[in-house]
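Attaching a single structure in structure tokens format; questions to follow.
Here the complex is missing a single protein chain, while all its other protein chains stay put.
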């Protein structure tokens, strides 16, 4: 487990199947810590620079929690206005300076390519927490890890998976990255369901097809979709050229208990990148599925902590030392995690 | 000390006299840690999610410090704009997600009832740090704890106390909650002094009277008030229908050294929920009392740390294990705390 040591994690393109499986193996080891069955102090004294130049409560706290669970400390920066970037400082300078304050950096920034530019000046490993429309590799890894765990609980693997991706497949950074990572595996079947205006970019479709996977493109849910995974995303109606155009599809890509029963098989696992819009007009993923055992959306965010712990452990070279620093947990905990 | 384990702390109405006394007993045990005479690592490895969707420096830092003093880590979120709530995420979803990142949550939110709604989705205990005009139970507990300690230093208890509450008793969430908690004790005398426009709501008065306590309602300080505690609150002049109306009371509910000497007995303890407005025009609680030994306003905020430590220890089930993890303190400390 040494190939990651000292490396930046900037893009899903860095990962081959072997690297993905290495991350997942370490993530599996992290479950007892996340469940508070025990705790580790392997990173006691290490500091994460958690730099969120763009707001993202979920991702920011997930990185911070993952580092705390390994025993480390977190120094956090949020927002652009509080940053020297606003005074004309280059990302190179910011990176040279801030990398002197921590052992590793997690960074989100609204501009595509900015995290890679920052990493160029950094003296410590940088993990991309999302750079605009470009990359968000830890989201792709946690999605893929969730698929692996949900499938494993059904006695299957990622190979031979059938995944339906539904909604806005054009602007959704998440589904692009996930499709690329799934393409590393064998014989995956993709059913892509979206309005034609919001279909998957051809470059991603090419990746899928060139890797030898089966690809079905359609505009509507029809009959039974024999998918193992239904990955639902939000359609933002303002993406359409007119409200009339949007109305044609209104509710067609929504998922609720009735639609689930009508179109999916009983084992189909429901995923969503979150946050979901729970307002009545949102037409996204209804609350009547909240207690459904196949709704994996909150297992996704729980798994995010495990994946980020794994990446920290691997890039800091302690993946095989974590359990050397185990200590018992003394407080009350009753948190169901894992699948 | 197990009745609190795994429970949410949402309202003063959850507390009977026995529960209050249990909290105070644990708070007493926390004093040596707050004074840095020793330190404990009982919560080493635990994470507090400190969610302040509304600004409150004092309460936020007090919760965070209390958790650190028990050995735990704090992951903090401040403001609404940086939250997925702004994108239409339900409090239920936010709670399901964020409760996967911590062992316990302290939360403030501007909307009444929001913290209870959040707690419904949370998989870990939630402590209400203030939900709009509704509840702020840790403030009520720290006020009551302060009364108990001040009284104990005079050889008395909360039973048979005489408390004067002064100022805006209509809109002051603090005095409502404190009056309810005091009603759990025996033979308390309440002297409520406010303009009639800002008098105590009848529901609170009913609670006081129905519990068999003595209640005096008046519009002005007159003669000597034989109160053991003077609980002062701020009058916001914009609450009155007109400036003329406000002028009738201007300065009548202000407290300074001269007014204190004229109207109170020499042992009367002065309290205030803070922050106080120290600007000249504020007419609230003057700085000439800052060095008065009976001014307990800063002992209140100090006590807030003890009470919050106690609630964390109780809800996480470690109240009787705290001293098992004691370690010496090696740095300079000379902080006078306690009464």
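Observations on the structure shown:
Here the chain labels run A and B in written order, and each chain numbers its own residues starting at 1.
FYI, a residue touches a chain if its C-beta (ideal position, glycine included) is under 8 Å from a C-beta of that chain, and two chains touch if they have at least 3 such contacts.
Since we're looking at a predicted model, the values are computed, not measured.
Looking at A:89, A:206, A:245 or A:288, the residue that reaches the missing chain in the full complex is A:89.
Taking the complete complex into account, A:43 is the one of A:23, A:43 or A:255 that touches the chain left out. Among A:17, A:123, A:265 or A:292, only A:123 touches the chain that is left out of the view. Set against the missing chain, the residues B:74, B:107, B:269 or B:296 yield one that touches it, B:74. Taking the complete complex into account, residues 36, 39, 41, 55-58, 61-62, 64-65, 68-69, 71, 73-74, 76, 78-79, 274-279, 282, 287, 290, 298, 301-302, 305, 327, 329-337 of chain B touch the chain not shown. Listed for chain A, the residues touching the missing chain in the whole complex are 5-6, 42-47, 49, 73, 75-77, 81-84, 87-90, 92-94, 96-103, 123-124, 315-318, 321, 325.
The working rule: only the chains that are shown with their structure count from here on.
A rotation of 120 degrees, rounded to a multiple of 5, brings the CA atoms of chain A into register with those of chain B.
Averaging Cα coordinates per chain places chain A and chain B 40 Å apart.
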